[in-house]
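One structure is given here, and the rest of the page talks about it.
Note that one protein chain is taken out, while the other chains of the complex remain in position.
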Amino acid sequence: MPKIRSIAGYMWAGAAIIIVLATFFGSGFFSRTLVAASGVKISPLYSGGEVMRSVDHGSYKALIHRPVFDALIGESKEGFVQVNWEPLAGLPPVIEEPVDYNGDGKEDFSIRIDTKTGKATLTRINPLVLSVINTVKLDNGWVVRVQLKKD
Amino acid sequence: MKTDTPQVPRGEGLGRTIILTAITAVITAVMFSQGKIPQDPKGAIALILTFLFANTLFFLIIYTGKTDRYRAVYFSTFAVMLIVSFISHMLEARGSMSLSEAKVFQCEVPFCHLVIPMTLVPIALTKTIIFPGSLIGGYASIASMFVLWIGATLALGRGFCSWSCFYGGLDDGFSRVLKRPVIKKINPKWIYLPFAVLLFVALTAAAYLSPTYCIWFCPFKAVTEFNAVTSTEILIQTIIFVSLFIGLVIVLPVLTKRRTQCAFLCPFGAMQSLTNKINVFDVRIDKEKCVKCKRCIQVCPTLSMSEESLEQGRTRITCMKCGKCIDSCPKGAISYHIKGTDIPGKRNTYRLLFLFAAFLFLAIFSSHIIQDGIVRILKLVTTGSMIS
Partner (left out) sequence: MKGFFLGLSNGVTCVAYCTPVLIPYMLGEGKGVAQNFVTLMQFLLGRLAGYLCFAFITWLIGLSIFGGLGSKGLIIGILYIIFSCLMMVYAFFRIDVPCAARSIGYVARKIRVPLLIPVAAGLLSGIALCPPFLLAMTDAAGKGSLSYSLFFFFMFFIGTSVFFIPIPFVGALRRLQALQIVGKMAAGIVGLYYLYTGIMAVIAGAEGI
């Protein structure tokens, strides 16, 4: 028995050296496999959630994401909806966008952004819409997050 | 089992050392260069310097039989070079060290291993990663850090913290500044604090789906990247992380000669102590040889040796396999060990197997960062600026 344990120990130790080399040689491969096999994604709290609809304005388009209420378990009472406008080059000085975030065909709020100053003005129509959380200029456009309440 | 090792073990003979170093030289040459010599002369110089640096240190480790001294040089160099390289990279990419909101919204924040313990519960329950980084590709992607972490855990366990972590080298370096500690007495119960921090940040991160340690505590933001101060909350966060950095990474290591940040705060280190169970290497004490001089207890930078642990012939679970106690035991009673084998047994073989795994991990992991650091420094010297 001690003999077997010791052989197992040596084998594991030898394997450790191979694991080190494999970790670096196969880093790209293992990374892709890990992501594919586990199916993980970046949390929508950071990525903004999947794009639900895209509105074409000619020189630029608006991407409306799904409303995010994600919590560890179930859903939280407050969430947000993210809207992106891109590309940067095609944006007008003032962006105006009516948004229907829940897809019921009715406008829920409209947002106006002055791309010079970064000032955002929110006009609330649906009472579940609360306020603007962030207005940020990105490398290729603008993004806002509007805080929502769950009904 | 009796072996003919001398009482205080020395290094290998010159011939064997050369052969062993030749092996790492071949592997590091391939891994460092990835099969091509850089065209740019600065890059070529950096490659050669890094290669010589690594293999000289390995030669010394094998030849002198001392592990910790040379490891620390490598380990701390890695940490310093990471800062040089990372900051230049960030200045180049976004013109400042502070994290812009745009990078957060574009999910382009570099991911570091310290975030891992906080992501695990959310991954299990929501299959999402609570960090605004990139999954694959880009600088320091999330998947590549996970692969690295899994590899390090299997191969080195908590040894990661003496052989791979690019933050630990700072603590380690500062803990060697003075010859003697100014503060000698530290209550050993503080080694439990990282586990408490781990528990706390893992739970709060899950509850708020936000990497709470990064936002509130991580001292290393001071040398990598941080939020621009735009609110009271961020101001408080800044005060916390800056004081933790100055206190735990610089001042206390200097005064106590211990790695205080790693021993008393870092939640990742605590997690590695737990996952270390699946690793095959540990540090053991030959009770027959030990004369209870307590030298090892004095020198251990993480308080991982205690009278109790000596009694059991083991270290505590917080041991980072740095080798300092092994180097300083006057009786040669402590050695690296492979679980399942005899003590002292073939201690030189155990040591060599461990060193190959640990050294190669450190060398390969650090190679691009050290090379980039050297290039940046050469640029600074020749053109007056680290960035292009």
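The chains carry the letters A and B, assigned in the order they are written, with residues numbered from 1 in each.
Going forward, contacts are C-beta pairs under 8 Å (C-beta built on N, C-alpha and C of every residue); 3 or more make two chains touch, one makes a residue touch a chain.
Everything numeric here is computed off the predicted structure, so don't read it as measured data.
Engineer: So one chain is hidden, and I want to know which residue out of B:I236, B:I278, B:C293 or B:V381 touches that hidden chain in the complete assembly.
Structural biologist: The single option touching the absent chain is B:I236.
Engineer: Any idea which of B:L49, B:V104 or B:L193 touches the chain not displayed?
Structural biologist: Answer from the full complex: B:L193 touches the omitted chain.
Engineer: Out of B:L203, B:A228 or B:V381, which touches the unshown chain?
Structural biologist: B:L203
Engineer: What residue numbers in chain B mark contact with the hidden partner chain?
Structural biologist: 189, 192-193, 195-197, 199-200, 203-204, 207, 232-233, 236
Please note the rule applied: only the chains that are shown with their structure count from here on.
Engineer: Measuring centre to centre with CA averages, how many angstrom lie between chain A and chain B?
Structural biologist: Taking the average C-alpha coordinate of chain A and of chain B, the gap between them is 32 Å.
Engineer: In the complex formed with chain A, which residues of chain B make contact?
Structural biologist: Result: residues 27, 31, 101-102, 104-107, 121-123, 125-136, 141-144, 146-148, 150-152, 154-156, 206-207, 209-210, 279-281, 338-342, 350, 353-354, 356-357, 360-361, 364-365 of chain B touch chain A.
Engineer: Please give the residue numbers of chain A that touch chain B in the complex, ascending.
Structural biologist: Those residues of chain A that touch chain B are 2, 5-6, 8-10, 12-14, 16-17, 19-24, 26-28, 30-32, 34-35, 38-48, 70-73, 134, 136-139, 143.
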